[in-house]
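For this view, one protein chain was removed and the others were kept in their places.
Labels run A and B following the written order; every chain starts at residue 1.
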Amino acid sequence: MALLEIRDLSTDITLRRTVVHALDRVSLEVSAGQTLGIVGESGCGKTMTAMSIERLLPPGGQIVGGSVRFDGRELTALPEREMCEVRGGEIGMIFQDPATSLNAVQPVGSQVAEPLRLHRGVSRAQARTQVIDMFARVGIPSPARRYDDYPHQLSGGQRQRVMIAMALICHPKLLIADEPTTALDVTIQKQVLELIDDLRAEIGMAVILVTHDLGVIAGSADRVAVMYAGRIVETAGAVELFANPRHRYTEALFAALPDRVAGTAQRLYSIPGLPPDLTDPPSACRFAPRCRHAVARCRTETPDLSGDHHAFACFVPRPAGPAAPVASAVPAAGARAVGEAGWVAPTTYVPADGTALLSVSDLAKDFPVRTGLIAQRNAGAVSAVAGVTFRLDRGEAVGLVGESGCGKTTLARLIVGLEQPSRGEILFRGRRVDRLRGTARRLERRHVQLMFQDSYASLDPRMRVRAILREPLEIQGVGTSRDRDRRVDELLDAVGLPRRSAERYPHEFSGGQRQRIGLARALALQPGLIVADEPVSALDVSVQAQILNLMKDLQQDRELSYLFISHDLAVVRYLTDRIAVMYLGRIVETGPSAAVYSAPWHPYTKGLIDAIPVADPVQEAAKPRAAVPGEPPSALNPPSGCRFRTRCPRAQDLCAEQEPPLANPIGPASRLVACHFPLTSSASATVGDTSDERDMT
Amino acid sequence: MAGYLLRRVAQALAVVLFVTVIVFILLHQLPGGPARAVLGNRATPLEITQFNQDNGLDRPVPVQYLVYLRHWLTGDFGFSYKLNQPVGALLAQRLPKTLVLNALALVLTIAVAVPVGIYQAVRRNRLFDYVATTLAFICYAAPTFYLGLILVLVFAQKLNVLPPEAPQSDGVVPIFADFRGMILPIVTLALLGIAGFSRYMRSAVLDNLTQDYVRTARSKGCSSSRVLSRHVLRNALIPIATLIGLSLPALFAGALVTESIFNFPGMGLLFWQAAQTSDYPVELGVVLVTAVATVLGNLLADLSYALLDPRVRYA
Partner (left out) sequence: MSVNPIDLATEQLAPQHEIALPAGRPRGAFRAGAAVFVQNRLAVAGLAVVVLLVLFCFGGPLVYHTNQVDVNLANATLPPGAGHPLGTDETGYDELGRLMVGGRASLTIGFAAALIATLVGTLWGAVSGFFGGLVDAVMMRVVDALLAIPILFLLLYLVTIVRPSVTVMIVVLGLTAWLIPARLVRGESLTLRMREYVQAVRMMGGSSWRSVLRHILPNVAGTVIVNATFQVADAILLIAYLGYLGLGISPPATDWGGMLSKGTNFIFPNYWWLIYPAGILIVLVVVAVNFVGDGLRDAVEVRLRRR
């Protein structure tokens, strides 16, 4: 008898004038000690399923059908008072954003103690002891002191640990985790996921893990349920699902992952179109309009889940058997008809004469820290970028990788001219650009453009797309008015948007479409270099694939160069030729993408790669445990010598005394690393390395 | 937090300084010059010269300002020839009464507006909500004196339960002895505040109810009432301190009107009478004192906000 049985659950949300049928006959099962992963893209209903279990629906939401049996009891029929006892006492829940999910004006200790006082009736003093014990168990340092802290005094990772402590303090039988690590850095994410797993084994509870990240699912789930447009489309054991997806949507999802095609010259498969509108769902297969294998039956009948251990709801499932290489179904890059979009002049002013397109040497940016009473004296500085040197050649795509706080965004802003460097030089084609003023500076802007992360914030909501795309041309005085209009049409064609889009406002587009507009604007002045700051981080996997494909095509057509900034190594690996890894304001490793990814030299790079979840359960199971412990140190007071040494398993005394230069210990000059004890294959006795060194090829 | 506090104090001092400058400028806008305005049209040239000398009006302007500043800092606000008393004494007599009236009205405002607003938010779009919103709009839109008059009509005239005039005594303590006479003025003054604050509480509670931390609290098993009392209210009430500070100017203005309706001998009535008799020193003295009181009130409000909000306290 499974601990939790959901049968035909349907949930509606009543808005002012419409009703959204968020869930349609969802059926799931979880047993004690098991982790069920619910995966899907935004709007598929996975969060709604999680909330429906505990009846925590938003205003206007209600369960309109089906049953939820938990530990023998029917939850949908419970009176509210008994439901309150189940919540927190027998079912615990953690949410995505710990910053907003905790009460900002209450100390964390009393927040974590609340379920204890509510459900177990302990006294305040007893609760305090148990909470401090729990804090220690979830890995919060100095637990006794943390009891009286407020949420804003803790880091992101610590806040999520507090949430976990709060959800588990009553030893519930079921833990529901809704996107628990989406807001965290990759290395912290790995720590948190391992923590949840350990606690699950220790307490013997069941876990429901809701996420959009297939890599996280592959590493943590025993069974997986894939959702689309409010329905379950496939469920299976994790290994089975990733090896042998049957539903066409699952297949398409995998094909859109950068992981799968990285290193080959293949394009990502991108799922065209958008999910259906759930206020008026079609009575047919909901994925049919976007499915390349759909037949007539798919558009008239609704498929039901069939199969027991591996169930799927598809009339034209993928044939059983190990996953065939997806490449055969997708044309290789460059096979598109070139003449379609019309001729567009490539960037003609960048001759291939060996001069580096962009060269940065010893670049640094300090932000003064102000304290003090009335006059606000300067009390030191935070070096967001602390001496960075690298070069980028014509036609190259270089990836800049690092976690939050490493300085990559500041570096991007320096290169684009939005910040002035405190030290160092920026050279574009051999000319210094950081010291220009006035007209020369304005003209120089044409060569380097920025693509922002938040598409919504980077487009003026009051301007039509036509005006947004014309603006760079107007500022630089390029062409006549009619030329500019023609250019707008050209740009829209290039990014795959219909020409009608020019009359619309930004808020009328989806996130992926807005990113296309941002890309079009960056292209308007025909720059030689586009700096893209996390351009796909906020997008769903299928939409992400579209944008990445687009960027790759444009790079070929227009001989563009990219500086691609991201925390997502998989995406960077797909798109770039070279990678530079940043940590706390310094570059710690740089080299060709494939080489760095398969055999990293710097311990931080290795830890980063290990931490990034890969959509393959077999690989995930074989990975070592979190190799990068702890939290990043404060940028105000960075560690002496090598900045990474406080978290490095290989740190020695030398690391604290001397800062390692970015140099090449062995091998080709294209690979550089800043480490006294790099992980090159020639380094034999790895002192202090406790993790199991496996062969990473 | 110490930094925040000291910065606020410095700002407040700067504002007070600006206020004195403004009042000084106003003084010099008087028709015919300050001397003639104060002494009246029948003042002789000798009296005028004497006045100018006494008050430093024959010196260059910046020096005049400094003279005035020194007077004000030592509590000398000039002399009212119409009432034949030093302005400072008048203010000292009237100010406490107005402060008591304002304070009591503020207490009533909070005591009524907070529960009403909360209840409106919890029972959103039901009958109570609509009725309360409509009443709030009317109280907001109707001039204070109008509401006061209606109250007098109903309670003093028709029903004859409350006296139409406030106690006329001199000190503050006798006010409480004859409290029935204070009820109508306090209620009149509080009505405007109740309208505004209840609207604020309603929207603040509604905003908070949709926040993530409420969802977390519910997932821990808190009942709706516990969510409200232990989580939402703490967040929604913190900005009230600042709101109180912001409403002080309106409170003083309302006091003026209320005092004139109920003949309450406070600063507002003093100002009105002075305005009608063109007693400029008194008018300016009242303006200055009220402005300073408002700035101080704002400062106190901001300080208490800093104490209440842990994000500011432990920045």
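Just so we're on the same page, a residue touches a chain if its C-beta (ideal position, glycine included) is under 8 Å from a C-beta of that chain, and two chains touch if they have at least 3 such contacts.
Everything quoted here is computed from the prediction, not taken from an experiment.
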Only one of A:Met48, A:Val138, A:Ala256 or A:Cys291 touches the unshown chain, namely A:Cys291
Which candidate, A:Thr11, A:Ser383 or A:Gln449, sits in contact with the chain we can't see? A:Gln449
Specify the residue from the set A:Glu471, A:Asp485 or A:Glu631 that touches the hidden chain. A:Glu471
Pick from A:Ala457, A:Val618, A:Leu636 or A:Ile666: which residue touches the chain that isn't shown? A:Ala457
Decide which residue listed in B:Thr216, B:Asn235 or B:Asn298 touches the omitted chain of the complex. B:Asn298
Contacts of subunit B with the absent chain, listed as residue ranges: 11, 14-16, 18-19, 21-22, 26, 29-31, 137-138, 140-146, 149, 152-153, 157, 249-250, 252-253, 256-257, 260, 271-272, 275-276, 278, 283-284, 286-287, 290-292, 294-295, 298
At which residues does subunit A meet the chain that is not included here? 272-274, 289-296, 299, 337, 340, 416-418, 441-443, 445-446, 449-450, 452, 454, 456-462, 464, 471-472, 475-476, 496-498, 500-501, 503-505, 507-510, 513, 521, 525
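To be clear about the criterion, only the chains that are shown with their structure count from here on.
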Sites on subunit A touched by subunit B in the complex: 54, 56, 59, 80-81, 84-89, 92-93, 95, 97, 100-107, 114-115, 118-119, 150, 152-153, 163, 166-167, 371-374, 376
Per the contact definition, I'd like the list of subunit B residues that touch subunit A in the complex. 2-3, 6-7, 10, 210-213, 215-223, 231, 234-235, 238, 309-311, 314
